[in-house]
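Partial complex: the chains shown occupy the same locations as in the complete assembly.
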Amino acid sequence: MALYTHHLPRWKRDEVEEIKRGIQEHPVVGIVNMHGIPASQVQDIRRNLRGTARVKMSRNTLIERALNELGGSVADLKEHFEGQSALIFTNENPFRLFKLLEQTKTKMAAKPGEIAPEDIVVPKGPTTFKPGPIVGEFQQVGIPAVIEGGKVKIRETKTVVKKGEVINRKVAGVLSKLGIKPMDVGLALQAAYYRGSVFTPEMLAIDEEACAKKIAFAASQAFNLSVNAAIPTRLTIGAIIGRAVSEARNVGVEAGVYEKDIIDLIIGRARREMLAVALAAQARGFDLDEETLK
Amino acid sequence: MEYIYAALLLHNAGKEITEENVTAVLKSAGVEVQDARVKALVAALEDVNIEEAINRAALAPVAAAAPAAAAAPA
């Protein structure tokens, strides 16, 4: 460590110290990739995060040095460096931080050489282009185009780049002409350090819809248990009564207990049985009288 | 369900549903008739409009099923 210190110019030394302080003063430290984010958007993001999280941009070498000097498990963050990294400090928990950063993402046009974050689909339908070289450009990237009513029309919906594939120059050009913005641009959280552990994006992405479903599912189970075990609660007593009544009716109808309350159900059941047999008989040549079918 | 079939048979034939008639029909089919069940049946049917019960039975299930489906996505 002493070795590093001696060789660092003053401003670098200060920078490293500032990074170390940031890490020590916040429970959560994230690594984000700033690569390809326009400066204007970085400013927007900073503004959106103000009061919640602080973005610290620096050279990767200096961040690495700070992490090395601190040592311990936080240094594991180094393994998640990618592109042009920046640190993000917050007092929020890492899940919340991940969610916040996802929310700051916006859609941008694709640049040649970028990787498609999802299948890029060009929908069929009319365009505003007049006939010209554009038709050839479309065809070169596999988009079937025709001229219709003096305008270029895309004949069928096409997936031009699959998720994970590189977007080449020609495709990028066509997409930009069509105004398709496939890229998610924003601070991508590479990893977050929290209380001795490094969390990856896969661990941090929470599916709220799935969570709501689990809640609903758990509530159903509780409802079922309460009714099936006949444990009355304010919420379920109505259903429990209903169940008991249904059971009693079922038994009564099934066994043919001729009680006033269910005699109409029994009549209905007999009538349905008659109809079922009548229709089966009809299918085999027995003429039903009109009354039967009424 | 024999007893109710006998009753509905009588109803369809335009005959009154009395203990006597129900018993006769059941016997004709070789059923060992239990008086108590006949009595209970006739008593239960006393205040019932059979025609209406039949029509309700035919209509109700279909009608009930439709709104139920609609409620599902809620």
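Each chain gets a letter, A and B, in the order it is written, and its residues are counted from 1.
Heads up, the rule we're going with is that a residue touches a chain if its C-beta (ideal position, glycine included) is under 8 Å from a C-beta of that chain, and two chains touch if they have at least 3 such contacts.
Please read these numbers as outputs of a predicted model, since none were measured by experiment.
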* Asked: Can you write the chain counts for the whole complex as a formula in the shown labels?
  -> A x1, B x6
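Note that in this section only the chains that are shown with their structure count from here on.
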* **Interchain centroid distance [CA atoms averaged], subunit A/subunit B, Å** => 56
* Structure fact -> Listed in rising order, subunit A residues that touch subunit B in their complex are 256-260, 263-274, 291
* What residues on subunit B touch subunit A, complex-wise? -> 1-5, 8, 12, 37, 40-41, 43-45, 47-48, 50, 53-54, 56-58, 60
